[in-house]
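With one protein chain held back, the other chains of the complex are shown just where they sit.
Naming follows writing order (A, B and C), and every chain is counted from residue 1.
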Amino acid sequence: MPTTTYIDAISEGLREEMRRDSTVVCLGEDIGVYGGAFKVTDGFIEEFGAARVLDTPLAESSIVGMAIGMALRGLRPVAEMQFADFISMAFNQLVNNAGTLHYRFGFKVPMVVRCPSGGGIHGGPFHSTNPEGFFFHSPGLKIVAPSTAYDAKGLIKGAIRDDNPVLFMEHKFLYRRVRDDIPEGDFAVPLGQALVRRPGKDVTLVGYGSTTGMSLEAAKILAEEGIDAEVVDLRTLVPMDLETVIASVKKTNRVVITHEDRRRGGIGAEISAEISENAVDYLDAPVVRVAALDTPVPFSPPLEEYFLPSAAKIATAARRVARY
Amino acid sequence: MPTTTYIDAISEGLREEMRRDSTVVCLGEDIGVYGGAFKVTDGFIEEFGAARVLDTPLAESSIVGMAIGMALRGLRPVAEMQFADFISMAFNQLVNNAGTLHYRFGFKVPMVVRCPSGGGIHGGPFHSTNPEGFFFHSPGLKIVAPSTAYDAKGLIKGAIRDDNPVLFMEHKFLYRRVRDDIPEGDFAVPLGQALVRRPGKDVTLVGYGSTTGMSLEAAKILAEEGIDAEVVDLRTLVPMDLETVIASVKKTNRVVITHEDRRRGGIGAEISAEISENAVDYLDAPVVRVAALDTPVPFSPPLEEYFLPSAAKIATAARRVARY
Amino acid sequence: MASTTEKPPILDIPDEDYGDISTATMLDLYYYIRLAREMELRLINLFKQNKVVGGLYPGYAHEATTVGTALALGDDDVLLPLHRDLGAQLARRQPLKYIFAQYMGKVDSPTRGKDGNVHLANPELNIVGCISHIGAMFPVAVGISYAGRLLGKTVVTMTYTGDGGTSIGEFHEALNFAAVLNVPFILVVENNQFAYSTPTNQQYKVKRIADRAAAYGIAGEQVDGNNAMAVYAATRRAVERGRRGEGPTLLECMTMRMMGHSVHDPAGYVPRELLEEWKAKDPVARIERYLLRKRVLTPADVKDWTARLQREVDEAVEFAENSPLPQAEDAARGVWAEEGPAKSLH
Partner (left out) sequence: MASTTEKPPILDIPDEDYGDISTATMLDLYYYIRLAREMELRLINLFKQNKVVGGLYPGYAHEATTVGTALALGDDDVLLPLHRDLGAQLARRQPLKYIFAQYMGKVDSPTRGKDGNVHLANPELNIVGCISHIGAMFPVAVGISYAGRLLGKTVVTMTYTGDGGTSIGEFHEALNFAAVLNVPFILVVENNQFAYSTPTNQQYKVKRIADRAAAYGIAGEQVDGNNAMAVYAATRRAVERGRRGEGPTLLECMTMRMMGHSVHDPAGYVPRELLEEWKAKDPVARIERYLLRKRVLTPADVKDWTARLQREVDEAVEFAENSPLPQAEDAARGVWAEEGPAKSLH
């Protein structure tokens, strides 16, 4: 069994960056003495001290605001949202402040906001959301969403080294369920590159984060039925590697777009629109999306299951498209 | 010349609702004694008193939070954002509180948030935005965006009478540039109904708010070139009348989607995705979007003009599609 | 009142003047405090049996504060409890069975399984459930009180925050709005000395949170949050101020979180001595000793009550266990008021 979990990969990447570069600094609620609600920064305060692993009062807008200030003055802050859901408190700071400072004044704002996100853990409406869709619509914010432990490590490093504000969507359901053997030594995954996780010729399944694993599972089911699915993992959502997506669609002529974030106005809509604008003549079937319902994330297990995408739902959509 | 401006239509609609129903109450910054930054509530405090036309301290999150409380306790509050841009301060209250109270607890939350929005007035990055794309992605919030004075009056009334939280996007550029002859007597435009503003057979131009007028202008230009454009005005963005849109696309087989909000992850992406999922076989050309750039709204006139959609840009897109 | 942390520990409720508190009220305090305690302990048990869905944030040892505050409200007043305030829900007569059903994600909870644990409302009882985002309910409470004024009714609203939650901007905004509008709004600070793992000296540098009332020109009071009589009396004063048109109150109740932030949290960061000091001040034992001393209760009563409470809890758990899980498709329904029921406070 591979040795490094997705969550440990984030910890390792973060720790290595803090060792490598003394301007990398963490801040957030309960990240110091406690090591974070999910223990991503466990042991950090002992190694790096309380000034670089800063336990803040409870106020996300000011955590992000402080991070902006730190970034302006020569640091590379990594702010933790205890749950991704609470980033809504910092919406204004991110959208209007962090995202515009370079365009308006030429400042670089090298900061990362870590967002433990996603459902499947019965966290209810406010501990389960995927807020990337909101920020995707906003200029000046990069967004990454790893689906593997390797990418979790490589992308946290890539995000920290980037000179722009980056939202790092780490999926709670994957934390301890996804593992990789991670090579020794320093590596960073560059932002903005999608990856074909499984080549195939009949239908493209494009997603990110939690739906990449679901798509690979769906591809297995589909293979047994004679449908050869290509799985594209976006990895970075802004800037998006549309070339890889569109190349795949031009090859398979059929596409299912997936994400765990809600459907209406989600990132899937943009991908679909880009395909329709740039590859409509290659399409042999409707462009179909599999995403969460347009409701709050319900709490009770049967409701949440109905709400969320799944391998089975992706397979169903792929069948519809493949047999169209 | 028609007599009632878009902005006066909003005032009239609001005033009539306050007369009709004593539970309708306005609140916001400088709406009372001053009558609002744009004078929409001019004279209201004299007619309805300071308790029903409430000048609040400067804090949008609490203005919206208060409105939620008022709505829960039997009023129909209409909160004014001084500029739509400042709704970012109330993002959490709207997305997580107002939008979920019915789903979770069965409460009705009859409230309206008025958002003077849009560019073209050289307001710069923070007095020119169209924030509807952010809220479009969120469950439980209705959104309306009138393009005519008639609709401005009818939709503010429809919004006030609705039992859900409604964001009312009133476009500042249209305030005094758009006029209608408005019939006497009470009327409300029901939420959720799009309108074909101009029938045509060659290409559908679908938009809302400021791009409806641009599309009608583009249609005129196109008509001279022998292209017969159908103009669909969405009027309500959530819930969206996709039937009307798709019926039009099935007729014309070509579509240009327009909005003044930014392109990436905007409402146009969702419309495009719905068309691709439900009418792909009817498409004879790529689905094209005309929207603002994915940047902050720049201040200087040549930059802002380049940033914004226009009748000319819509006509160019329509030609591309029509001649595909 | 003096901070309890400054004085030597008071192991019993002192014989101070709590104003005119009836025997019936004292018994209500006792009943709901004990019920809250029994319920919490059972919830923890159910959690260990994997019958609780999601997290569990015990309000254990906060019962004097949660019950003492909520009992001081009238029926037309509105309660907006936070994540450690199941005691307040009970005092407001939220049926115990609903609470267990809610924690198990069952269809017979007021949210029909759509929301979990403490996010519990009850429109009929004028209870509004919180969202998780701390601070969000403060201005909502102000709006409810203000609506009361426009509708010709004095509606006192009461909501809660922990010590940590006072750092959020809406603490300031809402207190300031309430002060300017002079509405009957009570913000109860349950100061249990930690925000998750963060001690108060890393949260604020002011001595008492209650002193922040001066920054708004409103009434502020600090009270021993483990003394149910004192909490009730202070809340009643606040309610009466509100009814007299004297505006909002910031009421700080000093207590101690005796368990982890959630059941998952072993809370190794809390000094042992602190826990021992506060164990001696347990609110359940204190009200019981007080009522025995005052002969409001006899030892025999206590025994009867214990049996009765056990029965109530057993019945409620049985109800919850027998309640079905919701239908999966129900997830897609209920976003819009048109779908019903479209309830209001009253």
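The definition used in the following text is that a contact is a pair of C-beta atoms (placed from the backbone, for glycine too) under 8 Å apart; a residue touches a chain by one contact, two chains touch by 3 or more.
Everything numeric in this text was worked out from a predicted model, so none of it was measured.
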**Study point:** Contact with the hidden chain (one of A:L75, A:L205 or A:A311)
**Key:** A:L75
Study note, to complete from the structure: Cross-chain touch to the chain not pictured, restricted to C:L27, C:A215, C:A285 or C:V302, is C:A215
Study note, to complete from the structure: Out of A:V40, A:M81 or A:V109, only one touches the absent chain, namely A:V109
**Study point:** Omitted-chain contact residue, chosen from B:V24, B:V40, B:M89 or B:V287
**Key:** B:M89
Practice item. Write the list of chain B residues that the hidden chain touches. Key: 29-30, 33-34, 37, 55, 57-59, 61-62, 82-83, 85-86, 88-89, 121-127, 293-296, 298-307
Point to revise | Footprint left on chain A by the chain that the document does not show | key: 23, 25, 51-52, 54, 56-57, 59, 61-75, 77, 92-93, 96-97, 99-100, 102-110, 139-140, 162-164
Revision key, fill the gap. Where chain C meets the chain that is not shown, the residues are 135, 167-173, 176, 179-180, 202-207, 211-212, 214-218
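Keep in mind that, in the parts below, only the chains that are shown with their structure count from here on.
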Revision key, fill the gap. Closest to the centroid of all CA atoms, by its own CA mean, is chain A
Practice item. Report, in whole Å, the distance between the mean C-alpha point of chain B and the mean C-alpha point of chain C. Key: 41
Check your understanding: Distance-wise, how many Å sit between the C-alpha centres of chain A and chain C, to the nearest whole number?
Key -> 37
Revision key, fill the gap. Shared-interface residues of chain C (touching two or more other chains) are 111, 114-115, 119, 131, 133, 169, 334-335
Exercise for review: Scan chain A for residues touching two or more other chains and write them down.
Suggested key: 85, 88-89, 125-126, 294-296
